[in-house]
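And then chain A:
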Amino acid sequence: MFKKLIEESTGKSPWLFHINAGSCNGCDIELVSVLTPRYDAERLGFKLAGSPRHADIVVVTGPITQQSLPRVLRSIEQVPDPKCIVTMGSCPQSGNVFRGSYSVAGPLSKYVHVDVDVAGCTPKPEAVIDGLYLATQILQEKRKGMKK
Partner candidate 1 sequence: MITLNYIASFFLIVLGLYCIVMKYNLVKTVIGLSIMDYGVNLLIITIGYNPGGTAPIFTAGELQAASYFVDPIPQALTLTSIVIGACVTAMSLSLVMKLKEMYGTLDTREIRRLRG
Partner candidate 2 sequence: MILDALKTLIYVLIFPGFLFCFLTGLLLAGIDRKLVARMQKRVGPPILQPFYDFFKLCGKQTIVPAAANKTVFLVAPLLGLAALVVLQLFIPVFQFQIPAFANVADLIVILYLLLIPAVSIILGGASTGSPYAGIGLSREMVTVLACELPLVLVLLSVGRSVGVAIGAKEGITFSLSTIVRYQLESGSLICKASLIPAAIAFLLVIPGETGNHPFDAAEAETEICEGMLAEYSGAPLGVYKLSHAIKMLTMTSLFVMLFFGGIGTGIGNLVALIGLTGGAAAAVTMLLDVLVLFVLCVIVTAVGISFVHAVTARLKIEQIFKYYWTVVSALALLSLVLVWYGL
């Protein structure tokens, strides 16, 4: 019963940790707007966490610059399992307009397994919520498959 409770809860309380990997701030603003009264992602239990140790979902924005790559990877590494990695905006998925630049190391999927991609430049808040919701489903699946 306890196990079931945990599994149920895992999907209902996803805490986000947001990493800016060289983003233009468009996505960052959009992510914050998801938590505003208009969209209110908190009704699904979403909350911004301050430290990767508390996070369930890592939201990465920006095209993963050379400078930020080791930091991004380290921070992702520090998130306890089960965790979900969500890329937000086109940058971390393809490099977007920065693709091919000498300073861009992306896409993120080259380095870690990405669970959800929310495309768009920037994605609409509705899309972000949808993507995050999808991530919670994946999170729940991961939790079921996880041995403590």
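Regarding selection, all candidates are chains of the complex that A comes from, given by their letters.
Rule of thumb we're sticking to: a contact is a pair of C-beta atoms (placed from the backbone, for glycine too) under 8 Å apart; a residue touches a chain by one contact, two chains touch by 3 or more; residues count from 1.
Everything numeric here is computed off the predicted structure, so don't read it as measured data.
K.L.:
Between 1 or 2, which touches chain A here in the complex?
P.N.:
Chain A touches candidate 2; the others do not touch it here.
K.L.:
Which part of chain A faces candidate 2 closely enough to touch in the complex?
P.N.:
Residue list for chain A touching candidate 2: 5-10, 12-13, 37, 40, 42-45, 48-51, 53-54, 56, 78, 80-82, 143, 148.
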